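Only a single protein chain was left out; the remaining protein chains are all shown in position.
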Amino acid sequence: MLDKAMAGGRRYWSWMAFLLLLAAAGFVCYCRQLSYGLGITGMSRDVNWGIYVAQFTFFVGIAASAVMVVLPYYLHDVKQFGKITILGEFLAIAAVIMCMLFIFVDMGQPLRVFNVLFYPTLHSMMFWDMLSLGGYLLLNAVISSVMLDCEFKHVPPPRWLRPVVLFSIPWAISIHTVTAFLYNGLPGRSLWFTAILAPRFLASAFASGPALLILLCLLLRRLTSFDAGNEVIRRLGIIVAYAMTVNVFFLLLELFTALYSHVPDHGEAFKYLFVGLEGKRPLAPYMWLSVGMAGAALVALLVPSFRKNQRVLALASVFVFVSLWLEKGMGLIVAGFVPSPLGAVTTYAPTGPELGIVLGVWAIGALVLTVFYKVTISIREAS
Amino acid sequence: MRDRLLIFSGLFLFVALVTFPMWQGIAAKTSTRGPDVQLPANQKACVAPRSYMRAAHMQLLIDWREGAVREHRSRYTAYDGKSYKVSLTNTCLSQCHGSKEKFCDRCHSYVSLSAPYCWDCHQDSSSTAATMASATSAGRTP
Partner (left out) sequence: MKITRKAFLRIAGGSVLAAGAGKLVKAISDVAPPPAAVSGSKSTAEGGRATTQRWGMAIDFEKCRKGCDDCIRACRLAHNVPRIPDSAHEVKWIWEEPYEKVFPSQRTDYGRQDLAGSQLPVLCNHCADPPCVRVCPTQATWKRDDGIVMMDYHRCIGCRYCMVACPYGSRSFNWFDPRPYIKPLNSQLPTRTKGVVEKCNFCEERLADGLLPACVEACPQKALVFGNLNDKDSAVRQTLRARYAVQRQPELGTEPSVFYLV
């Protein structure tokens, strides 16, 4: 079936060449990082995790969000989603591959990464994260390859596939919960030391993932013969509306606890994010942009006449995705390190090679997604 | 055959590339000699029999490492009853083998083994020049 990804027009091959170029550039940057060390990035003794881990956290959410189309279809008979469950599963596979790559490029000794499996450590959340992500990749790979194969052969999917799909639903929730557990069990990091971190992660995942899916469906409708249908877009829009509302509500809850209690530990990281500490406020413009975009998106999503307009919905989806990428993929992780355990305010900004690697991983994810979608659409066109 | 030139030059290039290791070794005059290892002058016995060390010194070093770092076992009793402190730098190198460059690296480069990463952290102490007064004995295999 993969041979279908080798037959494409000029637009397709230009896109693939562009992605391959970005991936190659990222690879060159990574070779430099391997030879010099992680000092080539903007991370420091105070800010131990930067954009690599932040992107990992964001894309685990995107991977988990496939459940938002799988659950309605398999458990609640929302027949319209039947056409796009496989798109959601392929998005999950591409996202998990990106997550694993982001973790790999963040390791100081990447050749030893299998030590996590050779010396399993049941009390470490990172061990469970590796297992759950690996298992999720396997699950989605099996499900999507079997489904696609059956579509190709015009046969109904085998009976054993349904329990496997149902199993992937709680597993999807668990991957993002375990990722939240990486952060919210640490006694020394007050920004993350909150039980609502896991629900926040899930809410932002279920907003940003379906928003991305809406954009992908609209893109596919414009560029290919695949049309998910207006009903699918409408329903996805409702899911994004609810999830984004919950996500913003959770953030406001966090702000209340931090700011009303006047406990310095709780409030300082939020202060750094939005207003700055000791005169340093590098993330403030991005956080306020995120807030503005979130507000505008909410208005567009919650007013039915706005949401029904597909152009407005597309713009709102872009705003949701970018706003949450800024909040989770940049703000949340880096701000957890400010102030440091000894009260220092150390800023962080990714360096050139670091961004090159990030773009390279993005390109590989887009490459994987393009190949999978191309194969799927070619098969559907042929039938 | 119109493409005779192209075919034969391509074939020649392919054969040249594939046999590169052979004629590069001949030119460098390294392939017929064995590794030129410098043995310690003052000690005749290692912490384990020579045949074992030749085959499995890496295994012994890893056992030493895990024992010393993780299980607090800082001394090793050899097969001949002698007790040694577990340390690559201060026992293996300082007491006997002297220089990593004259001992360890000789065999490792001969078999094209890029240096095991031990040397990223452990060093060979430079104060053992006197121990290396032995003859080089080119061609003698340990």
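In this document, chain identifiers A and B correspond to the written order of the chains, with residue numbering beginning at 1 in each.
Operating definition for what follows: a contact is a pair of C-beta atoms (placed from the backbone, for glycine too) under 8 Å apart; a residue touches a chain by one contact, two chains touch by 3 or more.
Quantities reported herein were computed from a predicted structural model and do not represent experimental measurements.
J.: Just name the one of A:Leu122, A:Val155, A:Ala195 or A:Ala382 that touches the chain not displayed here.
T.: A:Leu122
J.: Among A:Gly9, A:Gly108, A:Pro163 or A:Gly279, which one is in touch with the chain left out?
T.: That would be A:Gly108, which touches the missing chain.
J.: Touch as defined at the start, partner being the missing chain; which of A:Trp49, A:Phe201, A:Phe226 or A:Phe319 qualifies?
T.: Selected residue, touching the omitted chain: A:Trp49.
J.: Please pick, from A:Leu186, A:Ile238, A:Leu259 or A:Val303, the residue that touches the omitted chain in the full complex.
T.: Of these options, the touching residue for the absent chain is A:Leu186.
J.: Tell me which stretches of chain B touch the chain missing from the display.
T.: 65, 69-70, 72, 74, 89-90, 94, 117, 120-127
J.: Across the whole complex, list the residues on chain A that are touched by the chain not included here.
T.: 36-40, 43-46, 48-49, 103, 106-110, 112-113, 115-116, 118-119, 121-127, 130, 182, 186-189, 264, 336-337, 340-344, 346
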